[in-house]
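The structure under discussion is supplied below as structure tokens; questions concerning it will follow.
Yeah, one chain of the complex is gone here, protein chain that is, but the others are all in their spots.
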Amino acid sequence: MKKIKQISFLLLVTLMLPLLSFAQEDDQVLKARTGKFALTNAKIFTVTNGIIENGTIVINNGIIEAVGANITVPNDAEVIDVKGKEIYPGMIDGGTTLGLAEIGSISESNDFRETGQLTPQMQALTAVNPNSVAIPVTRVSGVTTVWTMPQGGTFPGTAASINLFGYTPDQMFAGSKGIIMNYPSMNSGRRWRRLSDDEMKKRQEKALKQVNDTWDKAELYAKLESAEDLRNYPEIEALVPVVKGDSPIFIEVNSAKDILSAIEWVKGRGYAKVIFTGVAEGWRVAEEIAAAGIPVITGPVQAIPTRQSDNYDAAYANPGVMSKAGVKVALRTMESENVRNLPYHAGFAASFGMGREEALKAITINAAEILGVGDQLGSIEVGKKANIFVATGDPFETATKITDLFIDGYKVPMTSRHIRLYDEFLNRTPSVDKNKKAIDIKK
Amino acid sequence: MKLFRKLSLQLVLLLSFSVITMQSQAQSDPSGDSPVTTTFALKNATVVTQPGNEIAGATIVIKNGLIQSVGKNVQIPADAEEIDASEMYIYAAFIDGMSNAGAKRPENPERPRDLFTPDPPNEYAGITPEKSVIDQLEISSNDFDGMRKAGFGLSHVVPYGRMLPGSGALVLMGSGEHIDEIVLEKDKALFAQWVGAPGAYPGNILGIMAKWRNLYRNAENRKEHVEMYAQNPSGLQRPEKDRVSEAFFPVISQQKPVMFNVDGMLDVRRAMRLQNDLGFPLIVAGVEEAWDLVEDFKNSGTPVFLSLDLPDEPKEIKEDDKTAEVEALEKRRMEFYKKHVEQYGMLANAGINFGFSTAGTRTNNILGNVRKLIENGLSEDQALAALTTNPANILGLSNRLGTLDNGKVANLIVSTDPIFNKDANIKMMFVDGKKFEYEVKAKSTNKDAQPAAEGGDILVGSWTYNLNTPGDPQSGKMVIKMENGSYSGYLTSSDGSPDNTMNNINFRNGELTFDFSIDAGGQSVLIVVEGLITGKTYEAEARVDAFNVSLELTATKDEK
Partner (left out) sequence: MKNIILIFTLMVFASVSTVAQTPKGDVLFKGGDVITITNGTLESTDVLVRDGKIARIGKNLKAPRGVEEIDISGKFLMPGIIDAHSHIAGSAINEGTSQVTSEVSMEDVVDPLDVSIYRALAGGVTSIHLMHGSANVIGGQNETMKLRYGTTNPDDLRFEGAPRTIKFALGENPTRGGRSRGIQPQSRMGVENMLRTSFQQALEYKKKWDAYKADKSPRKVAPEYDLRMQTLVDIMAGEVLVHCHSYRADEIYMLMKVFSDFNIPKLTFQHANEAYKVAPELAAFGASASVFADWWAYKLEVYYSTAYNAAILTENGVLTSINSDSGELIRHLFHEAAKTQKYGDLSDDEALALVTLNPAKQLGIDNRVGSIEEGKDADIAIFEGHPLSIYAIPVMTFVDGVKYFDKANDGDDQRLYVSPTSTIEEINIFDRETQHRCMEDAFVMDFNQLFSNQN
């Protein structure tokens, strides 16, 4: 029985392969272009330096060369007049599986979960499929960079920031990586028997001991690193940059009690770069997170509150509560195919207490800084990478259209399979054949 | 095989019958168990003949299993054993609306090899209304003794099973050689539950509701057909014999009620909804959430047995957890705890003459729980009525049971104090005129009396188990506790799966059996574990009937 299942899966995959590879093709091939561009007459939301009315941006060689109200447009630049439109830095999603997952229910098309508790050396970047159909679907909505994450186990692997354009993972790589650690949870969760506080504490302590043993090993490994015949231990070696403070660790932690415990843990270990992710109940302990000075990537915002007794808008309000308490907040969707909804998650956060300006920062400069690419991305500044988009208005609003998109200085065509299907089927040819009615209701 | 089983059953019946006759004929009584006389006179007691009617210094005469006389100046027959009951309080023995007392859970029906899940055999679907609990009863069961100790002289015992396991019977909590001796009335009510078949139709309440309607409508039609045929078969298609349909006939003619085992508020409403659709006489039993149902009970006149299984009282929260939020949640929890314990008084005051059902309640908690209800607004008279006259009324027994009146069945409680007093101890029980005596030595005796207490220490504690599931063996801890004389426990899983509560833990002569359920996509799948403990190891078989799978489960006791 099982065998039959496997065989049929194989068959399914083989059958799908040609479909998958043809999916991107169309009769009209649209290619991205690079060069020197000047976007003129725009309202520019720099994020870091306020709003420039009627400004110009010059892009050259992948870089923002000039930004301002009184910029001389170079002669050799392709001028794109975007009068009446607004320009924003590309949006950055602080947590996705984009590129690692193609079709949810087909496990053969999902590559974000490796087996084992301790697999920090697993590289998400390796498994990013640059030809995933979801990538163009996402970027035409103005999301230009995402943090793509492995999942499962205590140390699922190494996440990477990727730009949503490129033909190889290296072309897409946005320049930062980070170890993910799922903090042992004290959460009772869905259980048959509710655990008492003490029981949960014991469980967590046990799990934490394992985590600490692992980090102790990493610290020892770091000390012995220069020794010549030190054994090859990729799992532990992957943690060494965290120990040395070179690399950040992204700790996934959600319930209030776990967050408090994780804050203590972080203090105890003393690693230099720590980020909390998830943080679904951050609003319960926002002051404590702020006091610990740990930045946060939270989301999804459009989510059901964690507890039955919670107010209906607890998840909507969570980012705002934390940012008001002084926590540096970035947002994430935790999506793969619908990362395109990032601006709407930000919009809900904005409406429920965060405010529009902070929400915009949360998906641009804050996200860039927390992900370690703040020097290159997240705002419109001279010298930064040209990851920008042009919109007909506020990108948080669903009525707004994205008209132009630049990633790494490439002007990326505004197309995706969703758009092509729209073009093909809005007025389908042939339509219904009126003479040959296959479907008819005899009244 | 089946035939053989039937045969052996008949043999046993035959044998036991001959034992009785032999005794009554020529055998002596070498055990010395039989009483000299079955006529008793309980003298000079405080007798509560029925709720609100107390006679001080009264005497009760019991003869031939009946109450011969009650009162201050009664004649004591010459053959009576006289018992000084001064300072004693005598009540009619309690009547329980629903329990499994004395019934042995039958093995789950085997999953047929080629089970067609949309239409499984009735046995597998749990549709056996033609059956009777009598076939599950065991005269040797300890349950009867447990129930007696809690003051019960009679229980409406219902069968184990799924949606329609069969009929319940009124069983005296007495003793005898054969179960027939203590059955007062069989086929009292058709027993029903919202329990679906594992992995087959009907799988849950959706299918059960529909199945009920189908079964009932067809039974109605068939009844008409059968009656027509009985009157004049000529020219009429012969009605097929259909035991399931026939089991509904007395229900359809309103002679037999359906007893629904329903604990939650919504489950009760659903039983009433079905009743409203189909029109059968309904009794709801095992009800735990009734505070929002007062008007519904009143308007429909549905008889109710409220569960005696009470939630534990919330404990004081730890100081360091006392955030405003936790306090607010605890306040709500307390509010609902209060709803649970206060609903009994509330319903009684609203004129709902409910009885109690003990199913799911540990017998040694029963009196304590009743006292808790009295602390929470139920009057003593209302409590006594719920334990005696109300259930007698609901079950149609008022002419025989429920009060201490001349001519009624001699089911009595003899208590050292007013029965709802904290210090009250049951000194004697009379069931069907038979005397059962108890040593009154407060709590310690109580514990010794628990058969499970001996050797219990072997079981209690933490075990490490391995369950040999295909492909991916499971392991974890099996933690067993002993509380109030009965076991409780749970299984953890090392892969982080939810814990599973161990149910029906039974430990006797080294044999440990229990079961637990796993949530499979909203559907509960039962796993039954049976095996032997030798030293510190447990070797058992875990059966998952729903999937026709049997697995090996081994466990070793953890060192302290």
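Letters A and B mark the chains in the order given here, with residues in each chain numbered from 1 onward.
In this text, a residue touches a chain if its C-beta (ideal position, glycine included) is under 8 Å from a C-beta of that chain, and two chains touch if they have at least 3 such contacts.
These figures come from a predicted structure and were not determined experimentally.
The chain omitted from view is touched by exactly one of B:Arg105, B:His225, B:Lys372 or B:Lys477, namely B:His225. Residue A:Tyr344 is the one among A:Tyr88, A:Tyr344, A:Phe389 or A:Phe406 that touches the chain not shown. Of the candidate positions A:Ala238, A:Val266 or A:Ala280, contact with the hidden chain is made by A:Ala280.
Interface note: of B:Met265, B:Met346, B:Ile374 or B:Ile458, the residue touching the hidden chain in the full complex is B:Met265. As for the chain not pictured, it touches chain B at residues 116-119, 197, 199-207, 209-210, 213-214, 217-218, 221, 224-225, 228, 235-237, 239, 265-266, 269-270, 272-273, 276-277, 289, 292, 294-296, 299-300, 311-312, 314-315, 317, 328-329, 332-333, 335-337, 339-340, 467, 469-472, 474, 493, 495-497, 518, 520-523, 525, 544, 547, 549. For chain A, the residues touching the chain absent from view are 12, 16, 102-106, 133-134, 187-190, 194-197, 200, 254-255, 278, 280-281, 300, 302-309, 311-313, 315, 334-338, 340-341, 343-344, 347-348, 350-352, 356, 394, 396-401, 417-419, 421-422, 425-426, 428, 431-432, 437-443.
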